[in-house]
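Complex shown without one protein chain; remaining protein chains in place.
The letters A, B and C name the chains in turn, as written, and every chain counts its residues from 1.
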Amino acid sequence: MTTSGRLSGKEVALHNSRDSCWIIVHGHVYDVTEFLDDHPGGSRIILKYAGKDATQEYDPIHPPDAITTNLPKEKHLGPVDPETVEKVEVKITDQEKERQLRVAARPSLDEILNLHDFEAIARLVMAEKAWAYYSSAADDEITNRENHFAYHRIWFRPRILRNVAKVDWSTTILGNPSSMPVYITATALGKLGHPEGELNLTRAAAKHGVIQMIPTLASCSFDEIVDAAQPGQVQFLQLYVNNDRNITKRIVQHAEQRGIKGLFITVDAPQLGRREKDMRMKFEADDPSEVSKSGSEGVDRSQGAARAISSFIDPSLEWADISWFKAITKMPLILKGVQTWEDALMAYDAGLAGIVLSNHGGRQLDFARSGIEILVEVVSKLGEKRGVKFPNEKFQLFVDGGVRRATDVLKAVALGATAVGIGRPFLYAFSAYGQEGVEKGLQILHGEFEMNLRLLGAPTIKDVVPEMVDASNVSSHASNVPGDKLYENNYVGMESVRLRGAKL
Amino acid sequence: MTTSGRLSGKEVALHNSRDSCWIIVHGHVYDVTEFLDDHPGGSRIILKYAGKDATQEYDPIHPPDAITTNLPKEKHLGPVDPETVEKVEVKITDQEKERQLRVAARPSLDEILNLHDFEAIARLVMAEKAWAYYSSAADDEITNRENHFAYHRIWFRPRILRNVAKVDWSTTILGNPSSMPVYITATALGKLGHPEGELNLTRAAAKHGVIQMIPTLASCSFDEIVDAAQPGQVQFLQLYVNNDRNITKRIVQHAEQRGIKGLFITVDAPQLGRREKDMRMKFEADDPSEVSKSGSEGVDRSQGAARAISSFIDPSLEWADISWFKAITKMPLILKGVQTWEDALMAYDAGLAGIVLSNHGGRQLDFARSGIEILVEVVSKLGEKRGVKFPNEKFQLFVDGGVRRATDVLKAVALGATAVGIGRPFLYAFSAYGQEGVEKGLQILHGEFEMNLRLLGAPTIKDVVPEMVDASNVSSHASNVPGDKLYENNYVGMESVRLRGAKL
Amino acid sequence: MTTSGRLSGKEVALHNSRDSCWIIVHGHVYDVTEFLDDHPGGSRIILKYAGKDATQEYDPIHPPDAITTNLPKEKHLGPVDPETVEKVEVKITDQEKERQLRVAARPSLDEILNLHDFEAIARLVMAEKAWAYYSSAADDEITNRENHFAYHRIWFRPRILRNVAKVDWSTTILGNPSSMPVYITATALGKLGHPEGELNLTRAAAKHGVIQMIPTLASCSFDEIVDAAQPGQVQFLQLYVNNDRNITKRIVQHAEQRGIKGLFITVDAPQLGRREKDMRMKFEADDPSEVSKSGSEGVDRSQGAARAISSFIDPSLEWADISWFKAITKMPLILKGVQTWEDALMAYDAGLAGIVLSNHGGRQLDFARSGIEILVEVVSKLGEKRGVKFPNEKFQLFVDGGVRRATDVLKAVALGATAVGIGRPFLYAFSAYGQEGVEKGLQILHGEFEMNLRLLGAPTIKDVVPEMVDASNVSSHASNVPGDKLYENNYVGMESVRLRGAKL
Partner (left out) sequence: MTTSGRLSGKEVALHNSRDSCWIIVHGHVYDVTEFLDDHPGGSRIILKYAGKDATQEYDPIHPPDAITTNLPKEKHLGPVDPETVEKVEVKITDQEKERQLRVAARPSLDEILNLHDFEAIARLVMAEKAWAYYSSAADDEITNRENHFAYHRIWFRPRILRNVAKVDWSTTILGNPSSMPVYITATALGKLGHPEGELNLTRAAAKHGVIQMIPTLASCSFDEIVDAAQPGQVQFLQLYVNNDRNITKRIVQHAEQRGIKGLFITVDAPQLGRREKDMRMKFEADDPSEVSKSGSEGVDRSQGAARAISSFIDPSLEWADISWFKAITKMPLILKGVQTWEDALMAYDAGLAGIVLSNHGGRQLDFARSGIEILVEVVSKLGEKRGVKFPNEKFQLFVDGGVRRATDVLKAVALGATAVGIGRPFLYAFSAYGQEGVEKGLQILHGEFEMNLRLLGAPTIKDVVPEMVDASNVSSHASNVPGDKLYENNYVGMESVRLRGAKL
């Protein structure tokens, strides 16, 4: 204890072992000795910072209040005198130096022509483990890619000779204006990609009149994100329901109080998925000599970031809980992660405001179908069973996953969606270029909407109707008969004419 | 002003800045200072030639009268004394030297066996930006390739033991004789590929008895192209409708007067498409140090050639305008770019002479379906709704996009098309070999028609009937389930037997 | 004969030719002179050990009693004095040294994230011919891969908001408890991969509460494997029916006596398949100079391990034999290798306990369909013909082949299977890591079941119902139209934006 009533760094430094383990986070000292084995990310990573300042490691993968929420009050040992804390020396590896050279070589934003381009740059300029966390998906990542591929089975039937001098792609989402039928969907751990984290999205969304869905697992705190909004800026909240319903109640009612316009309850993640790209990364970062000693009986210390942050999620959440939500908030309630028409019908009958047809960006159940495929089934069956037509103001359908172009969005709109959520592309945009990247991404979408509404012969979003697409192949899940290697070895492909003297 | 009443190059050279910017085109001086920000291609490229002769840069991407049409009379400053103009020094880059070596190494025309071969050579011998403009297409170029792939889903049902000693593949198109059921469709900016531009097509078409469709956006002027025709040679005109209908009226009536036999009004391009390969090229050509300074707020100076030449196109063109066209011309009217049976039916009911089922070579709306797929739908639905049969003299169906072989053409003919438009292959033919290339391309098609009519058991084009094709798969838009990479990594393909001692 | 009444190694060494050929196996001497031409693996391999100790070569590819069973009593010459036998010098090749380096570099079991990973390591650390035997399949290995790919055409329809706090993936198989709907299916020659052979499976199965099916062609003897089981541990027996039914009767009744709980009679292998990867390996191992002399008339000495061990299998086995099996045993009888609903119906009508829908891991008839595809047909047709529903206690359906994930298993369960057999992945697991590998594999499956039952919204195996999958594409056997090489040669793919100055 220093004279200032604060703990001294030297004292903290003594508690540097499994027997007594203190760490410093944001200038406060915590005794985590008993918590070591409960840490979802394993004890190893904590022990690395035993007796030291862990803030840098802690920040990008924990919500700011994670430690205070999870640790009993008596383990909060109070503030530390910053002068007395030894700086954690950060070694800059060769790998990191190369990464910084790549950051310096980023092309001008003018050269970014589409949402794909952000990903191409982000992959090169992000820290590897950040990239692994953002890009990874469940099991063999089949659903992850299917989300994009499914759009390729839907083709346009554009109309001609309609006056498209003026085209307008604005719409309303849950009664709120949006400059396009797109919202920024919730994605976790924004600070992995950029120090400003989710605030990049908030600010860019304000500039371009789109709605941001704030994630439960943001790196910035909920209030930081709401505070960053412009007056009147619309925000939604994505909710993981906590084992402790009081915590959930507090979160929901606080959100309503802060003006959140829609509550998106995640229903496709009773347990967060295994994402092997992310898990593989943990091992590569570890000290190989230690790793090799561990055997099949060893502690499983490598579940990746997803597991590290999600142990609080309640797997017992069920339909019966919906009435409780209705009781605690007046915000529109939307289920995020509906994957069958049967559940869509139950949500409709339960009087909810809408559903997001989503498989969590392919990060949960592999071989879950794409949102766009489910949309076709839901619109058809709810029409048949309840006579409801889409898009529908009272029960709105949303889709997310795999979207890269305005044409993707317009396919969903034609098939009955109110709007489409886009996640990873904006993560990659700010990871590569910060807030300006997100703005550029939105600009690109504006340009694509203008062009494509004209080419579709649809002056407004309302004119984008089911007859404008052919989705008859959307449920086709073909896989080719495996190749006949011996035949292929023997077949010599046709060759084009060549230049004289040319080898190629 | 020189004594000859002409401006002196030295005076022009003083106006070399954004504040006062004069340029020389074809020996005349123009004050473009106020036009700089309106230039569809951006001010940057003009400023590069401020105070200088811009003809070389201007020529391949502007119709000859573009500058006189777009600039108010008072900005036409009159002729310049050529003696006094400083020559623009053209640096021959290493890249260009290598290109010229490739030009010298072109194989003999005898070695060109099919239309694909022209493209293989053109890609190697064209200037990169010319190739980028010709080959580029919309967004992810999915439709561009689908145009070709769609033909691969249509298979033949050839008949045997029919006397095919004499086969005749000539036909008539809008009442005009054609040596084959093919016409040369309109494509812009012919001089990018060859100094003679579209005249290569005119002359080759004359030799081989096929019809050329003259593009609005030709590099040669309309009259140059018509003048180059042989007496009696049939030509059509492709029309982009101008914001100023008087200009359009003048163009149409002039065309009729010059003997044009059909007016193809483009209806799939209210705005010209974003073609990213083309746009990417602009950046690569730019000075990288300048590019890097620009940010997301910067002017978008890089829309590629398409945007640079198309700002005049009227996006408000609509069905109601059709009667106006009927009032100003007696030429047969055809809509180019119809993409649904619904619009085909409207065109039929409007009493037009025909339609081109086309998606603009994949350069406009990505995920637009191929013309050949739409053909099947149109023939079926117009038969059902109006009892009309195809091919039909009074309402002719045309298809373009993706055609490389006479077999492709014969598939379209069997399915009801009167003729098929071929564009890029002829561009590549003259880009690689000038007029002789186009002639060789037509010769190749003649040879393929002879062969394939024999093999189909169809002595004439009329004998190519629907029963000769199986198009039942044409609407199948499959995309494989994404690969299981871990499985594939592990699978070791079968290996063929090897030579003794061989590594391979 | 030594004084000890045992033969001396020196004496044995004299019988080292085709004229008189003795070999030593497990310390006993056998006169195989007359057997040379009947040896399914050819005489060559025996002659290599003429007069020597052949135990090391013999062990991994013969059941321990093969030699005593196949050779008449009078050719059993009795024990040899081990002191007098010359050691067979084993040269360690460079290839083998490299393999041992790879064995030493195996990653920790913690790094194994899925069943695919075992195969990735096993391929690197196994002896080449062992790997060839395990991995090879029939003809072009089309069915082998189709077994895995077929699962990719089946997609999930997961349900939400069901209480999945507790999930339970245990089940019963033929009335016996199993910790998961998975059993370890029979695979031959376990000692090729690991010196403990099938015992690795027995012990790991005990630890994790799963059932092992003991193969007829095990490297360990049946009794060794049963002896290694824990008290109460459930085991099944896979049976190849012998030409000599007395042998079969003895095997079956012995198995029943030892407590085997189910008899799986293989019906898809009247003759064991040609597996060319395996056969190719034999040549590569042979002396090339000798090989080259042989011609088309030569003896076919290279049928691979499969043929070497299977000549006893009776190809005349037929439906009429079923009643004989019923007469000699009370064990539940299951047919392994049923491939049509017609045969499934016959098995049902014959009162059997179940069937395995299987194509022998793709090792028998190429272009046989996958078990999972046949399952859909069988459930549908038996429902239609006999009104039976699945899963069904009295007539159980099993599937094997191509399974790598718990999601694969859950698809089969949803479609009506009681359990799924997994073979090769466990072979690879013990080949890479011994018993611990198999345990890790089972742990991984446990983890995947927990996760995926939650994500499916199915608290127990009984809740995994047909509506949870879309199998409508399972019978689609697409093969793409062959590629148009000339077109593909010419098409230049879209390129992403690049770093400044970057080559890539």
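By our rule, a contact is a pair of C-beta atoms (placed from the backbone, for glycine too) under 8 Å apart; a residue touches a chain by one contact, two chains touch by 3 or more.
Quick caveat, the model's predicted, so the values are computed rather than measured.
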Omitted-chain contact residue, chosen from C:6, C:52 or C:116: C:116
Omitted-chain contact residue, chosen from B:311, B:407 or B:460: B:407
Touch criterion as defined above, residue of C:62, C:129, C:261 or C:280 at the omitted chain: C:280
Chain not shown, touching residues in chain B: 107-111, 113-114, 140-142, 144-146, 149-150, 152-165, 405, 407, 411, 433, 436-437, 439-440, 443, 447-448, 450-452, 454-456, 467, 470, 472-473, 476-480, 483, 485-486, 489-490, 496-502
Contact footprint on chain C, counting only the chain that is left out: 102, 105-107, 111-113, 116-117, 120-121, 124, 139-140, 142, 267-271, 273-274, 276, 279-280, 283, 291-296, 298, 300-302, 314-319, 321-322, 335, 337-340, 342-343, 346, 364-369, 475-482, 484-487, 493-496
Hidden partner interface residues of chain A, rising order: 114, 116-117, 119-120, 123, 135, 140-141, 145, 148, 152-153, 276-277, 280, 288, 292, 404, 478, 481, 484, 486-487, 489-492, 494-495, 497, 500-501
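Rule of thumb we're sticking to: only the chains that are shown with their structure count from here on.
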Chain whose Cα mean lies nearest the overall Cα mean: A
Classification of the chain A:chain B interface as same or different, half of numbers criterion: different
Chain whose Cα centroid lies at the greatest distance from that of chain C: B
Per-residue overlap in chain B, given as positions that touch at least 2 other chains: 116-117, 120, 140, 276, 280, 292, 478, 481, 484, 486-487, 494-495
